[in-house]
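Have a look at the structure below, then the notes.
Left out: one protein chain. Kept in place: all the others.
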Amino acid sequence: MSGSLDCARDDVDNRRMRVLNKSFAVSTTGKGTYEITDKIEAIVRESEVENGVVTVFTQHTSCSLIVMENADPTARRDLEKFFDRLVPENADYFEHDAEGADDMPSHIRMVLTRTSETIPIVDGRMQLGTWQGIFLFEHRRASHRRKIVVTVMGQ
Amino acid sequence: MSGSLDCARDDVDNRRMRVLNKSFAVSTTGKGTYEITDKIEAIVRESEVENGVVTVFTQHTSCSLIVMENADPTARRDLEKFFDRLVPENADYFEHDAEGADDMPSHIRMVLTRTSETIPIVDGRMQLGTWQGIFLFEHRRASHRRKIVVTVMGQ
Partner (left out) sequence: MSGSLDCARDDVDNRRMRVLNKSFAVSTTGKGTYEITDKIEAIVRESEVENGVVTVFTQHTSCSLIVMENADPTARRDLEKFFDRLVPENADYFEHDAEGADDMPSHIRMVLTRTSETIPIVDGRMQLGTWQGIFLFEHRRASHRRKIVVTVMGQ
């Protein structure tokens, strides 16, 4: 009887699911990419999840998330130049411009990129590729305080 | 012995993971954005998950999901005008036009936006930012019945 109970408890412990929700803020100082990989890695370590996923979510409609090449800064600079050309400010058909010329383009750039990203965790480590970093992509010119919510789930 | 068992059971109950899968349909009447935030919030409440994530998934290749500014309708109108310009109908190089001029553009607009989105749940509430709403983005002109699958997972 006691053996059976121990067995049941081991079962629970070994397979116990953990859910950790944490948030942090990023202070941005104008349009551009801000790396947040280290902050997310720290939350994954804190969760002690060995096997599962981490979801990153940004709570805004004028900034977004991207996974991007993290070694050569010219890659991110070219990306930003591309988006400035793809979604021009002052398009003559924009009605939504109460907050300035970068208001509507910021929503469009957000829609074209990502609000949530989910990354696998194996053996306690986020499974990013060699050149992958996670970045907040700020689309507004003015300084902003951006909130990121991170959820780690797994065993 | 009985104490140990109670302890084991509490452990199970407190950390019990729940998974709730539900789907619903959205009737669309032409190109545009259709808010579905309330439907997803209702499923999150029904799940009684306090801490976890909700995944929203659309089962189609000619509509998509976006998280978007939900206060000022001009923001969504400008977004739609941008997509009409970015992905023109009747591009002379399109081969796939069996279902009309909005057929191929609808697949491209879907690929440029999202099929799934994952939103954290903390204290039983979906962690959307103040101005964030979840929308079905319909890319076809004709009326359609679109199916959304929602999965809530957590404790």
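Letters A and B mark the chains as written, and numbering starts fresh at 1 in each.
Quick note on the criterion: a residue touches a chain if its C-beta (ideal position, glycine included) is under 8 Å from a C-beta of that chain, and two chains touch if they have at least 3 such contacts.
Computed from a prediction, not measured in an experiment: that's the story for all the values here.
Only one of A:27, A:90 or A:155 touches the absent chain when the whole complex is considered: A:155. Contact between subunit B and the unshown chain involves residues 1-2, 5, 8-9, 12, 16-17, 19, 21, 23, 55, 57-61, 86-87, 91, 93-96, 98, 104, 107-108, 110-112, 114-116, 118, 147, 149-151, 153.
One chain is missing from the display, and on subunit A it is touched by residues 1, 4-5, 8, 11-12, 15, 17, 51-53, 66-69, 72, 74-75, 77-79, 81-82, 86, 112-114, 117-122, 127-132, 153-155.
FYI, only the chains that are shown with their structure count from here on.
Note on chain placement: the centre of subunit A and the centre of subunit B lie 18 Å apart, centres being C-alpha means.
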